[in-house]
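All protein chains of the complex are present and in place, except for one that has been dropped.
Per-chain residue numbering starts at 1, and chain names A and B are given in the order in which the chains are listed.
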Amino acid sequence: MTAAVEFKNVTKCFAGMSHPALDDVSLTIDEGELVCVLGTSGGGKTTLIKLINRLHDADSGQVLVEGRDVSTVDPVELRRGIGYVIQQIGLFPHMRVGENIATVPRILKWDRARTAARVDELLDLVGLDPGEFRDRWPSQLSGGQQQRVGLARALAAEPRLMLLDEPFGALDAITRGDLQDELLRIHRGSGKTFVFVTHDVAEAFKLGTKVLIIDRGRVQQYDTPDRIREQPATEFVRALLSSGVGGGTFCSVAGRDGA
Amino acid sequence: MGDFVAYWASHQDKFMAALGEHLVIMGVVLAWSLAVAALVTLAIRRSRRVEGAVLQVLGALYSVPSLALFSLLIPLTGLGLTSATIVMVAYNQFLLVRNIVEGLNGVDPGVVEAATGMGMSPMQVLLRVELPLAFPVIMAGIRLAAISTIGIATIAATINAGGLGTILFSGLRTMNVYKIVDGTVLCAAVALVADVVLKGIEKLVTKRISR
Partner (left out) sequence: MQDVIAYFSTHGADYIQMVLEHLNVSILSLAVAILVAVPLGIACSRSPLLEKISVGVSGILRIIPSLAVLVVCVPILGTGVLPAVVALTVLAIPPILINTALGFRSVPVDVLEAARGMGMDERLVFFKIKVPLAFPVSFAGIRTAASEVVASATLAAYIGAGGLGQIIFTGLGLMRTDLLVIGGASVAALSLLVGMLLSAIDRRMRPYEFAKQ
């Protein structure tokens, strides 16, 4: 089975930063995983995700998606096969909800019937009644509803890989919790690979099948949540765990492993 | 090129007289405009709906060509400076009231609350807190009104109000190229100088407020 995403000795620097955003990073993300990339601001997590869909290009090293080096693929074509969800959501204000979701299918020239069916299917999937929401304008939706539409839009063309950059960061705690549960449900039913960036320790441990902890451009630890909790690899990881937890709150993430 | 300068030199007194007239018109109109705008703003400040409605009416008025308004007013107030002044004051209302309202709305409500809380009467709050803080935006409105007035005052020459427009029209009538060009340059210069001066004042005021 080809890995969904692979990083081979990837380095990326930005002007004005004292250390590389990513410093000789190598890792493999397997198909079907939900990998949470966790770290503090500026630690390299957003850079990592943007190297996958080539919103940034690596200075050295290789980034592979499904075995293909992304630098050899046309970036536009690459992105049409990857779902991308961002914190500010970025719904197109001049298009109705249904049209927003249908964006990539339209670009890929799906026929109308298939697109319409897909739109309704996705609205159902993210918990919004199609009849009620299909024709609304983004400005008429709450923050949580907007991000559900953002998710639906990213899932529309059935990508095998989904990139989510702090998607729930701008929402209140209750909405965030609801959407986290939705995301878990969607991921479990889909077989897709999710790469999810967050600075929230609790969120990372709740959602991830694996957690990738990154600081100052270097991977601190990359393992399942349980193993990280049992054996934190570095001081940074230890500090992160104690800051986000308050002691033992993650012992059971209900429903995930049946525990 | 030299001919234009020569014409200017030999007719300087006429140009200066027209310029003087124009500046006086501008001063008088602006003074009246501010007074009226202040009253209008006070009157409509109580209700957002009234504010919105009045601004819409003033906006519609502002969009009507000045020559048309002059024309409609003549049967009532005759030719000359009176009609012209009334029209120009009316035009300026939209620019001034809109900016006064915008400026007052832009004042941090926390500051107003603090002032009221320490026992200032509404009028004191307005004069000592709101207006000074709103002043930069109001100043911008005054600048826009001044430029607008300079422009409309040139048109007011058609109804015998004097000013720089008389040079332009007289130049047209006699097809005197020198008069036309010199007159145009003078009009443009007056407007541009006024804009620069007023922008400078605006900057000064903004700096002092945000200290």
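The rule we apply is simple: contacts are C-beta pairs under 8 Å (C-beta built on N, C-alpha and C of every residue); 3 or more make two chains touch, one makes a residue touch a chain.
Remember, it's a predicted structure, so these values are computed and weren't measured experimentally.
Across the entire complex, the residue among B:35, B:60, B:127 or B:201 in touch with the chain not shown is B:60.
Within subunit A, the residues in touch with the undisplayed chain are 53, 55, 76-84, 86, 88-94, 103-104, 107, 136-140, 150, 153-154, 163. Not every partner is drawn; the one left out touches subunit B at residues 60, 63-72, 74-75, 147, 150-151, 154-155, 158-159, 165, 168-169, 171-172, 175, 177, 180-181, 183-184, 187-188, 191-192, 195.
Operating definition for what follows: only the chains that are shown with their structure count from here on.
Centroids built from CA atoms put subunit B at 56 Å from subunit A.
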